[in-house]
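Report on the following structure.
Missing here is one protein chain; the remaining ones are kept as they sit in the complex.
We call the chains A, B and C, going by the order they appear; numbering starts again at 1 in every chain.
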Amino acid sequence: MIDFRSDNTAGAEPYVLEALAAVGHGSSASYGDDDVSAALQRRVSEVFEREAFVFPVVSGTAANAIGLSALCPPWGAVVCHESAHIRVNEAAATSMFTGGAALLGLAGQGSRLTTAELAACLDRTAWGDPHVSQPSVLSVTQATEMGAVYALDELTALSSLARSRGMRVHLDGARFANALAALDCAPADLTWRVGVEVLSLGATKNGTMTADAIVTFDAAVADELRYRLKRAGHVASKGRFPAAQLDAYLTDDRWLDSARRANGAMARLTAGLAERGYHPDPAAQANIAFVALPEDVAAAWGEAGVQFYGIEPGVVRLVTSWATTAADVDAALALLSS
Amino acid sequence: MIDFRSDNTAGAEPYVLEALAAVGHGSSASYGDDDVSAALQRRVSEVFEREAFVFPVVSGTAANAIGLSALCPPWGAVVCHESAHIRVNEAAATSMFTGGAALLGLAGQGSRLTTAELAACLDRTAWGDPHVSQPSVLSVTQATEMGAVYALDELTALSSLARSRGMRVHLDGARFANALAALDCAPADLTWRVGVEVLSLGATKNGTMTADAIVTFDAAVADELRYRLKRAGHVASKGRFPAAQLDAYLTDDRWLDSARRANGAMARLTAGLAERGYHPDPAAQANIAFVALPEDVAAAWGEAGVQFYGIEPGVVRLVTSWATTAADVDAALALLSS
Amino acid sequence: MIDFRSDNTAGAEPYVLEALAAVGHGSSASYGDDDVSAALQRRVSEVFEREAFVFPVVSGTAANAIGLSALCPPWGAVVCHESAHIRVNEAAATSMFTGGAALLGLAGQGSRLTTAELAACLDRTAWGDPHVSQPSVLSVTQATEMGAVYALDELTALSSLARSRGMRVHLDGARFANALAALDCAPADLTWRVGVEVLSLGATKNGTMTADAIVTFDAAVADELRYRLKRAGHVASKGRFPAAQLDAYLTDDRWLDSARRANGAMARLTAGLAERGYHPDPAAQANIAFVALPEDVAAAWGEAGVQFYGIEPGVVRLVTSWATTAADVDAALALLSS
Partner (left out) sequence: MIDFRSDNTAGAEPYVLEALAAVGHGSSASYGDDDVSAALQRRVSEVFEREAFVFPVVSGTAANAIGLSALCPPWGAVVCHESAHIRVNEAAATSMFTGGAALLGLAGQGSRLTTAELAACLDRTAWGDPHVSQPSVLSVTQATEMGAVYALDELTALSSLARSRGMRVHLDGARFANALAALDCAPADLTWRVGVEVLSLGATKNGTMTADAIVTFDAAVADELRYRLKRAGHVASKGRFPAAQLDAYLTDDRWLDSARRANGAMARLTAGLAERGYHPDPAAQANIAFVALPEDVAAAWGEAGVQFYGIEPGVVRLVTSWATTAADVDAALALLSS
């Protein structure tokens, strides 16, 4: 079986197990007051080239919803793309953790927000009217749920517009490393340099076991998150174990290597599909693509042993991961041809 | 350094790493739809001798607060001991997840609830009066936060009383295995046979890395928990990893072996302390004890290299774990003598 | 000044003051345990031709959000028209009171939901998938926010479809009396006979001072509402005063008389506008209409002393109330002509 269902169906990178083994001995302070957690804090500040605060969590939903709850008042709205994961795949977790904030979806262009549409949304807002949820946070997904990647100047334009209206800026980075790899830029370029204040740093899809993180560059937000995470049950007592996974992930460009492999596998796959006349959405630049594939072709491919999700009749979603090999891709393409 | 600060300062049992390694290969369905998670469900039903539903979570706070939220309406109160972890050490997480329920603490006897006091509380309740939070759940901690263990008939009496008033019954089993080991009874004896409907099954303190669980015997509660956990961000995408930890934990009585070691170390420690004239609270039967120790003695012991928490002047809290050896205990006692 | 801004800009019907004066003497039990409140309960059951439970509240937002919170679990979604007041004008109050439920807006036809679109929505729902807010309540506004009125068989079709999927049915009756008057049917016909379980009974727009109500036909919902309303601060200590307003409102068809006057004024107004070439949305059958009016014409009308809200360039919203007289309408039309 070749698995293109998601990048969370793979296991963990081998270095993760090694990292867990390395820190498991002896006693250490609990709830994140340990040396491994301290090392992770330093690592994150180094990787992002400024003081940063990192909070390991067990899922992207936790990272998104709790990170957003530190930015958005209960009477606020989080503005996002209508296909954003926080809006359609997290069961309104953000509404729960914020105390009832709204999730305001814009149609955008493909899976990406545009400044024109954001501007229109903000212009039609009744600012200061308590009948209306007040736009308080802009949440951008990078890479998007459909594999598109915003250019840096697009992010700057979006965040500048949002911040000019007093909004905060959140980045859902479930596939942050894949975006970094696609743009070949620094983590700082893709976050605080383009106005991002809180980042959901995905790691599980790209190699760890069960360790994602919230990263913020704002000390006041960090203070608040300490409380919000504890009472959400998201502070592991043996904090060294998630910290070790994340520290290993961010060391020696491992996360970028993994993401490059995933993106490369997708590039190979989409090139092969295009050769066979099946053209993916050209916006896809990372490790996920939506491809028009006739229903019978898709069905035959699935029966031949390739796993993927059909999104709607005639369109399939394909995802590669750090674990996808060139051989996997070639085998899948061969199964399609036959 | 000999560490008696808590049972969460130890690392993980060696079998945990092996279990993680064993399941990390190949692709598998995400969000708990994998074979390892299915095996864990079967294991739990077998261990508890009836159909049971298990939900891995990353902390005891998550297990308690989210488990309780499926039992207690927003206008309800959770009745517990005034020293209960849910009331004093979880930052009102239960109030958050229930939508604002109250935590009603009773003084009890030592760290244990008594039926007399529970009865008095229920008798003075204005049932049906919407001005007053309605007692809706009884939450008992077993073993208690001070190491006491309820006898089975005490649990039956408490739960029967609660259920006679329409209340549900929750057990905070952060140290469930230690209680099992102390009572030498079956998991079923300590849960549904004495009226418990939802169990917070602690595992991290007793050997896993970051895997605790909610166990329920009520299918309707289980249905609700699926939604509640997802939107709380407590569903790991690579569900096999927490499931593997818990399945290994419950296999071949490993959890009981670990708990017996912890309890045994504490028995050795308290016996040694008693020989030296320092008598622990006699209620302590598991792996945690509060001991009266003169301040200067405690200070000297700490300086000699034994770690523990002072609870108040003249009283220290000592905790042993699966990792505490007889040699650790003896060395600690020797340091006290000198 | 002639005021077509809203039906909540009028004062109160004269009988309201008389009713308040009539019950203000002597002492009486508080929090709704008084005779006036009991009389209101009987009145509502009589008016709705079956056992009904009524809870006075101070606003339509309270009626909607708290009524819905008794029907929708935190992980649920309330399905409504995209222009529904609960979705766009109540600052996500429903999300707050439900503990974070989603408000799912459908485009509908004009301001009305259609069974076709509701069916499509329910068909594309991933039922049972905890990633997705589960459609749990259908909320219909009658008359709609744009003055349209659903026929009884349309309501039956919508509610039957919803209930076939396990959903509950809520009616936002901010202008319930106007709909009754438009359809010339019984209150029972417009509620439980067409599947409505909880009604937001608007009264303030149609004559009371500050008294709306939740009406339910489900005793279990009523039990829950008693608690939910108390802790939302919506139980007036001197319950006789809101109860007296509502009881007077429902007596001797006063509410219908008031609504007929409002609807009649709007019919006169829209007929006059049509004569002058300005045609309202033909769906408008109650006391609110959206009319295409050139911007310069609207501006001149406003300067001449007629108050109304512009909705978008070229469209104005006009609302009449129980207090609008034929003379007001004629005067307004005269001002438009000149």
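Methods note: a residue touches a chain if its C-beta (ideal position, glycine included) is under 8 Å from a C-beta of that chain, and two chains touch if they have at least 3 such contacts.
Treat the numbers as computed from the prediction; the structure is a model and nothing was measured.
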item: Contact with the hidden chain (one of A:Arg5, A:Lys205, A:Arg228 or A:Arg317); value: A:Arg228
item: Touch with the omitted chain, as defined above, among B:Gly108, B:Pro130 or B:Pro187; value: B:Pro130
item: Given C:Leu40, C:Val57 or C:Val198, the one touching the chain that is not displayed; value: C:Val57
item: Contact partner of the left-out chain, one of C:Arg43, C:Lys205, C:Arg261 or C:Arg317; value: C:Lys205
item: Contact partner of the left-out chain, one of B:Met96, B:Val194, B:Ala289 or B:Leu336; value: B:Met96
item: Missing-chain contacts mapped onto chain A; value: 31, 73-75, 99-100, 130-131, 134, 224, 226-231, 235
item: Absent chain, residues of chain C that touch it; value: 1, 3, 5-6, 8-12, 17, 20-21, 23-30, 57-66, 90-93, 96, 204-205, 209-210, 227, 230-238, 240-242, 307, 323
item: Residues from chain B at the interface with the omitted partner, ascending; value: 74-75, 77, 88-93, 95-97, 99-103, 130-133
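The working rule: only the chains that are shown with their structure count from here on.
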item: Averaged-CA centre spacing for the pair chain C and chain B, given as whole angstrom; value: 50
item: Separation of mean Cα positions, chain B and chain A [Å, integer]; value: 34
item: Residues within chain C bordering two or more other chains; value: 74-75, 99-100, 130-131
